[in-house]
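Heads up, this is only part of the complex; the chains shown haven't been moved.
Should a chain be cited, it is by its letter among A and B, assigned in written order, with residues numbered from 1 in that chain.
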């Protein structure tokens, strides 16, 4: 059993998010290439890797749990899922956590608890750190607020006088005209003294329009009881955007992307169009990398120094070597592109492809589970599937590996093609796998190769040309 | 002859729009995939399907008339084209309509007439409804105004006192300094009592800088005659943008697109980049559809639930089935993509193509007037034109239908290819049409098929491979 901790975190992730109009629970909608809940978990992991974290789940909780458990980045975190069987408000959700073994066993009475919703994916590590800072002596809570030019829709912070202590949060629909004019709003993030939280949650009432238990009522509880509290006024309101519908998610996605692009740009990445380029936070870029408009990078993609990614290049989980030039419209997934490779335009690397240094993969070429050696050229209109190609090979235009002949042999549907170093493969050739073309061999254009070719051999499988002079004229007259 | 109506509409669409620098008349320039005039007609159709509408045409009037008549959405509307032979101002244009049989026969004296320019494509149905509402008792006109932060270029609304009745509209170039500071501007939209309009139009003078008859002068006529009028102050100034040059059109196009995207987004469509995605108002999207950056959808395109459109996908008049995955850079026009189909990347469906459920069309594949059955695979680098392909067919890489042999047979230039169910077509095959490959047949890689293949047959048309060991060495030494 875990020893009690001075600081715990409760993430409210039980809601469906009806306005998302989706079968996916709200906190699993993606931003930056991951469920929005992950963004919050990353920030907590960075700020307090050991803190016990309760994730309150309800709607589609199996999906939420499975998603979080599938991400290795969180495996060392101290995570507990707490079930909120019915959606009865934020106060009820927090009580589920505090009443569960998580709250009883892990959270010390004198410790504090950060409560935040799972749909605020833009919060920064710095904000989480400040929220996790110990409460001042005698304080029972810390409230996060910010000032908005247009506070419409947010709960207003009502203070004694204009700058005095906070008396309560008033929801917009309950606010009078004077309260509506207040531009300081509450974001649903709080740090509570654990004892105050546990006690207060049990005193909440659901006598309100929605018949729900509201966490915000703890603010007025504290004020009425003359407890000391603290307000953290956050200037970067952008970080505090909640996601309630797909449109808000789209706006948040752009804010996150802008931040990612700006970070790389200030480290020397040349981003030609910062509006049409999308880079997931998980991607790594070296300096002096150039990104043309419309580039999309995701997953574990890494780009080495001096590489250029042309317009519309799409890479997922792909490694690009130094000085490589990935030209317009090329697509790669789970692949490795070597240093100084020229790729594309419109090359397509399906998973498990690897292109050696200084090689060229040209337009309309598809690779799949294929390894291409260094200094090799596959310049046009070819398909290499399940192939191993050596160094200094020239693959002519229109080459096709026939890796599937409709039959399953030894449990395999696809068969391998091996092309050794220094082979010259003429244009419009096919190799019917399994087959091996020996080192230094030469295959004549237009050949269908069905048998292995020993090293240094010439293989030819085409018909002699027959030319019938004057015959075309007759054809035309038919 | 139509009975007289209580409400008519005059659309001013006679201008050339010199600043458009185009051979196309201004109102035919496109926004949302249609001439801007159509946007206005759609809104009128939605708000008042039966209202008699006069479209005043002049410059390139045949083009404007032909365009409107070609759109079936307007065929049930009560539309009349009125010719304005010379461009002599908005007042003259309106008089052409009121003096024409349209005005005499269809518009009751006690009815009212909405007059609006054909270059305000962003007006909403709600605005048109409010403009078409009956005038108050004794009122002779309703003026539409809005407040702009920067009123430069617009006619200012001069009132008695700051909030009193409107006295007149003063054009910017005629305005004194105090008038220029006015931020309430007039948009060229009015509802008139028909009798007042008819009478007033004949009293307009063209004694002004441009020697034109101005509709705005009716405002001061009414004021001088102590007639009652009404002002509709519209808060959504965006709707009232007029289009005077291609730059303004481009801005308006973005505003319209934003509105379309927001509407779909709030219904659950996941739009990853709301700035690079373009969806015409005519397109239909189900919820839980995902649109990657750079998607362009136009015409009668419909996307079913759960479908994903990858980056840069371009669809026109195309239907996409449930859970289909249309990958990056794929293009389709007048085609049908079945449920759960995997398409692309870089697949190209030319008109009259149809892909059956669960089929796969891979990269660099072109279809034209071809029907592909369910559970069939055309995975790479192929062209199918004028083909009918059955179910459970495997089409190897590099397949080509030779649908044209340079001759016209029975009046047809292109011939059909039929590939029945369960056929296995090896890689790099061609079929010279007209030709039929029977059910369950197997065609060997590299074959040119010129004769029909009966069911369950093997067809082969390639040469035996000849391998000459050591010969490549000699070649290299030459």
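Assume contacts are C-beta pairs under 8 Å (C-beta built on N, C-alpha and C of every residue); 3 or more make two chains touch, one makes a residue touch a chain.
Since the model is a prediction, treat every value here as computed from it, not as a measurement.
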item: 2 chains shown - copies of the sequence in the complete complex; value: 3
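Heads up, the rule we're going with is that only the chains that are shown with their structure count from here on.
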item: Chain centre separation (chain A, chain B; CA means) in Å; value: 34
item: Chain A to chain B touching residues, read off their complex; value: 19-23, 29, 245-247, 249-251, 253-254, 275-276, 278, 294, 296, 312, 314, 329, 331, 346, 348, 364, 366, 381-383, 398, 400, 402, 404-406, 424, 428, 430, 432, 440-442, 447-451, 453-454, 456-463, 475-476, 478
item: Residue ranges of chain B in contact with chain A within the complex; value: 262, 265-276, 287-288, 292-294, 311-312, 328-329, 345-346, 362-364, 380-381, 394, 396-398, 406-407, 424, 426-428, 442, 445-446, 462-473, 475-476
